[in-house]
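Structure provided below as structure tokens; questions to follow.
Certain chains of the assembly are absent from this excerpt, and the rest are unmoved.
By written order: A and B. Residues from 1 in each chain.
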Amino acid sequence: MPIIRVELFEGRTTEQKREYAKALTEASVRVLGIDAGAVDVIFSDVRKSDWATAGVLWSDKPKA
Amino acid sequence: MPIIRVELFEGRTTEQKREYAKALTEASVRVLGIDAGAVDVIFSDVRKSDWATAGVLWSDKPKA
């Protein structure tokens, strides 16, 4: 408790996830007043061809 | 709002997901009366060896 699940576009490095998991856990500890050991973070990579906003796959959207 | 998550057997093409995301989004707009931009669709492919019904993996079921 808590379990934090993060869906994000694939392509982030393990280094970024390492830092991100640490930051999300620290935020949980600080706000909820719990032990870090109680926090699970699970990352779930999503391909841009598997995520659509406004009915359009992100793999089909023109680059900004 | 809303977020639509679809778990489906792997093997669908990007073309099918493109059309499917569009159809799910249009249904959302029509029924809920919201902007298409408010709709996220996320596809999650599941291997037949990762999905069981009635206690049997789909990869083990005889073909119909």
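Assume contacts are C-beta pairs under 8 Å (C-beta built on N, C-alpha and C of every residue); 3 or more make two chains touch, one makes a residue touch a chain.
These numbers were taken from a predicted model, which means no experiment stands behind them.
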Overall copies of the shared sequence [whole complex; 2 in view]: 6
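Throughout what follows, only the chains that are shown with their structure count from here on.
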Residues of chain A defined as touching chain B within the complex: 7, 46, 49-57, 59-60
Residue ranges of chain B touching chain A (in the complex, touch as defined): 14, 17-18, 21-22, 24-26, 35-37, 39-45
